[in-house]
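Starting off with a structure, shown below.
Missing here: one protein chain of the complex. Every other protein chain is in place.
Chain lettering (A and B) follows the sequence in which the chains are written, and residue indices restart at 1 in each chain.
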Amino acid sequence: MTRNGLGGCALAAGVALVLMGGTALAEDPVKIGFVTELTGPWAFFGTSCVAGLKLADAQINPPGKRRIEFVTIDNQTQPAQAVAAARNLDVQSKVLALSGPTSSDTALAMYGYAEQNKVPFVVPVAAFPQLTKPGSRYTFRIEPDAAGWGYAIAQFVAKKKPGAKIALVYSDFALMRAIAAGLKYSAAKAGLKIEPEIVFPQGSNDATVQAAQVLAAAPDFVVPIGAGAFDNTLTNQLLDIGIKTEQVIHPFGITTQVKNWGKRSAGSYYGTFFDSNLDELTPEGKSFVEAFRAQNDRPPSYLENYCYVTAHLIREALDKDPAAADDREKFRDAVAGLNTKETTSGIPITFDKNGARKEYMYFMQIQDVDAKGYKAKQQFYIEWDPEVIPVYDLVK
Amino acid sequence: MSNSTIIIALSTITTGIMLGTIFSLVAVGVTIVYGSIWMPNAANGQFFLLAALFAWSASVSWGLHPAVAALLVIGISVPFSWLLEILLVRRFYDVPNRNISYFVLTLGITQVLTGIFSVTYGVWSDQFQLPPIVKGVTFLGPFPIANNRLAAMLIAALLLAALFALLRYHRYGRALRAVFQNREAAALRGVDVRAIYRMSFILGNGVIFAGGVLFAFAYAVDLTVAWTMSVTAFAIMIIGGPGSVVGALIVGMVFGFTQAIVSIFASPTIAAFSYLGAMLVILLFRPSGLFAR
Partner (left out) sequence: MMPKLTRWWPHAVFIFAAFGTPVMLSGNRYFAFIAGITLISVLWSTGMNLLYGYTGLMPMMFGGIAGVSAYSTIGLVAVGWSFWPAMLVGSLGASFIGVILGLPSLRLRGFYFTLCSLVIQTVITLGFVYFVNLTNGDTGISQIPLPGLPGGGRLSGLAYDLVLAALAVIGVILLTLIVNSPLGRRLVAIREDDGLAETLGINVTRQKLFAFFIGSMFASIGGALYAPYVGFISPRSFDVLMSLNIWLMVAFGGRGTIWGPVIGAVLLAPIPFLLQDYYTIKDVVYGLLIIGVIVLLPAGIAGGFKRAPRAAKPAALKPEPAR
């Protein structure tokens, strides 16, 4: 090519690049950093969450809308790793917002980073109350806080049997302690008695002796809050010793838990926020259940639902204010001002000034469990404002 | 005695036996390997977990009867240990301070297994429950006990008895004890020391696998069980005296019972503190362990 020809080519190429660059900017996907537990003790929760998130991809990215892309990073269920990942996403990938953790410790570690560095942080599953303590500005928690679950249980029991005696047995982990704190406070206010209260250290294996002690106290209801497999052991040993299934109220029940409780737990209650057996599943909710079941060989529960819903929430915030796609403050305001519903169940989503959601809970009763899934019936539903109990004082 | 008291008493006894036998099994497995080839097996918890998870796969995913699954798992442990011995373990038999090298090696194996579990079992579920070997419930007076648990206790106790008999009366057991005490002297007496090393590695791991399977029958399993078991097994081994099978057995049973008994009167956490405290006290007075050779 002659020199002039080269120059002409360069000019043309340059113009083409600028044009492409100009249009490319408008098509650049919005990046959301998704830091979750893909290895480590909570690997199951993180990977399930991502499975739910992926199912939302088609709906939240229809042709014509600016694409939302989730950049997923594993935090190994380690707070230091979560902070590093948050930093990576913030500084290197310059994401619009952070999301992802299912475990409270990783969530709290990221919370510190997010608030300090003014990065919007939408927490899909971690339930720790302190994530929205007064003064929080950038953090939004989708799942009702754990102390609130305790409140809900107390209301449920008070309605079933006023003045009842509840045996409370739990593992010494953050989530369980928060639920217990909420329950104890609310039970006192509702005229219920908590006796006995038994706390297991981490790493416990056997609860038979404690089950015998619970039986001896003759409670009306038993609320077992074990951690991991110990939850299952605890439940089985309570039932072995002679506690009736209808006396057992599990604070939370994801699919694998219910399946492991098995047929023998038919009649027991569990709390949840989304279940394949809910009465009011929307059509989208039903197709979500079917799609998830087809892909993962089990029905989804609230864990996968929240991650699915988080994707929709982010889409809605961006639709509401397209300028928010490139501006963290605008995005934060857009989310804070949302007044919408979960697409899968119709439950309203609104956030208070600290980023806590108006909260709710269902209680289901297990009817049957088989290899593929389980049947449960909705028995109770309650909504409440997060600060109906002094949640930020109860759990520090 | 009121019914409640009887129930609490019997639950304490059965819990003591159940926890005690399983912990004893694992501790015995660890101590056999440490006593003979001087290997502190940091991966013992992962092997324990591997056995439990594999038994779950065999019985839940493949539909085998739990008893068959158990035998399969313990059977698989033999080639598994044999392979490890050939590839990795035997390289260190003549290395000075091999206990340190072994500790590092087994930590590496722990990481590898953790990584494998993370992307397989860790993703399939957060907890694993085996179907019972035997269904139904037996009543000991007013105290109901799941037949499954009874079966696990019985099998564990029989296994321990068999191990004890093997080591005390069988020719192999005597050779093993000779090697524990002094390998040069044992070699002079015609014992094939390397063969004994191999056998003890396989036996020790087999026992740990058995413990894992029995645990899975008695309790539900999740991935965190591994480390708790490792630490406990080592603790029992030191208190009992490294290399002492009798020590591991007795201390394991005491361990199980102390937990159960103290938790009648105090919270389970105090029970945990109490037996850990007891261990430290014993170490103060008998630093080489209760039954050290």
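The rule is simple: a contact is a pair of C-beta atoms (placed from the backbone, for glycine too) under 8 Å apart; a residue touches a chain by one contact, two chains touch by 3 or more.
Everything numeric in this text was worked out from a predicted model, so none of it was measured.
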{"item": "Chains still shown that are in contact with the chain withheld from the display", "value": "A, B"}
{"item": "Listed residues A:Gln130, A:Gln155 or A:Thr255, member touching the removed chain", "value": "A:Gln130"}
{"item": "Contacting the left-out chain in the complete assembly, out of A:Ile32, A:Ile68 or A:Leu108", "value": "A:Leu108"}
{"item": "Sole residue of A:Gln92, A:Gln295 or A:Thr350 that reaches the chain not shown, by the stated touch rule", "value": "A:Gln92"}
{"item": "Contacts of subunit A with the absent chain, listed as residue ranges", "value": "38-39, 73-76, 78-81, 83-85, 87-88, 90-92, 104-105, 108-109, 111-113, 115-116, 128, 130, 172-174, 177-178, 201-202, 395-396"}
{"item": "Contacts of subunit B with the absent chain, listed as residue ranges", "value": "35, 38, 40, 42, 88, 91-92, 95-96, 98-101, 103-105, 107-116, 118-119, 182-184, 227, 231, 234-235, 237-238, 242-243, 269, 272-273, 276-277, 279-280, 283-284, 287-289"}
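Rule of thumb we're sticking to: only the chains that are shown with their structure count from here on.
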{"item": "Distance from the mean Cα position of subunit B to that of subunit A, given in whole angstrom", "value": "37"}
{"item": "In the complex with subunit B, residue positions of subunit A that touch it", "value": "39-41, 43-45, 47, 172, 198-201, 203-206, 208-213, 215-216, 228-233, 236, 240-242, 254, 256-257, 260, 262"}
{"item": "Sites on subunit B touched by subunit A in the complex", "value": "4, 7-8, 11-12, 14-15, 18-19, 115, 118-119, 122-129, 137, 143-146, 149, 215, 219-225, 228, 259-260, 263-264, 267-269, 272"}
